[in-house]
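Certain chains of the assembly are absent from this excerpt, and the rest are unmoved.
Letters A and B mark the chains in the order given here, with residues in each chain numbered from 1 onward.
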């Protein structure tokens, strides 16, 4: 037996050590980031738990003004998908809840409804609008970077899983960008044509300064 | 009002017509394919239904020898995700069912369990094995091109949605490639070291010729 194994080991020649044979690059969250993602964790220390994430298994907390929650499984939460061009998130939308108008700057999205029903839509660069009520099992795709939203369309808690074409797609929520940031009211008004009263009202709710 | 609209229309200058402003490229399934995907359907004919797919809403038929079904929503089934770097599929795995050893030649996969429990695993180029029992809501990532499998891990029908980092990830099922193709028994045996009897037995079951 031993001779056989020994001979076999010669098949794939010297230099092709395990450390080099990377099929994956589990994120070293303590290491530096690069334009292509995090540096890789030492493969010798990788375990199956790096490739499994349990954080989407329970409902997000929807007791907030949106009656909704987004639970991300991006590379920063789920290091195993670093560099693999994909990520996920869970949407919990309570009755009357809404995932408000937002974009993902760096990725397209596919959504699958797994409970309840969701009214979802997006707007294109040509200002065309695509809106559809999605039932359980329906999927919808949202092309990269476009404004889109999801709304509970049934009187029961609705749940969806969404996937992205990037391990770090980003999430820019329109209201937070405008009214929850330190962009001055004057700049918001000048660049959106919203009324001063409207801007200040929402800034108060969403915590914007400036 | 009209003057205002007219003036506004001048803002984004001539040449930037709707036809040109493509944020997406819904597949024209009748047109030629390219290395980057299908050619695009005329944007003027695109409707919201191009971005929605209902085919994953019902269970796949698991009354087969695998007691499992894979229902794809790749670009050929779901034209709206052509060119967007993402796709999905639904796995139905009846009790004792199995999605047998397979690879996706052109994409990484993330799986989320939505019913039951699934034992899933993959093997790397270094012949390391990562296996985990996944409960409802758990997600697991399978790096591109590696052999992997999913098995029902509870006595009830289990369901998962899987997403891929490509609109056309491919699906190569090991047993079908070896025993369901026209690769001759001799070539299968020479390149896998399986016994002749074993090869012929599975060829009979799986319909391979040659």
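Everything that follows uses one rule, which is that a contact is a pair of C-beta atoms (placed from the backbone, for glycine too) under 8 Å apart; a residue touches a chain by one contact, two chains touch by 3 or more.
Worth saying up front: this structure is predicted, and the values here are computed from it rather than measured.
> Counting all identical protein chains, and not just the 2 shown, how many does the complete complex contain?
Every protein chain is the same sequence, and the full complex holds 6 of them.
Here is the rule we go by: only the chains that are shown with their structure count from here on.
> With chain centres taken as the means of their Cα atoms, state the distance from subunit A to subunit B in Å.
From the centre of subunit A to the centre of subunit B is 20 Å.
> List the residues on subunit B that touch subunit A in their complex, please.
18, 21, 23-24, 43, 47-49, 51-54, 56-58, 73, 78, 80-81, 84-88, 90, 107-110, 112, 114, 121-122, 124-126, 128, 130-132, 134-146, 161, 163-165
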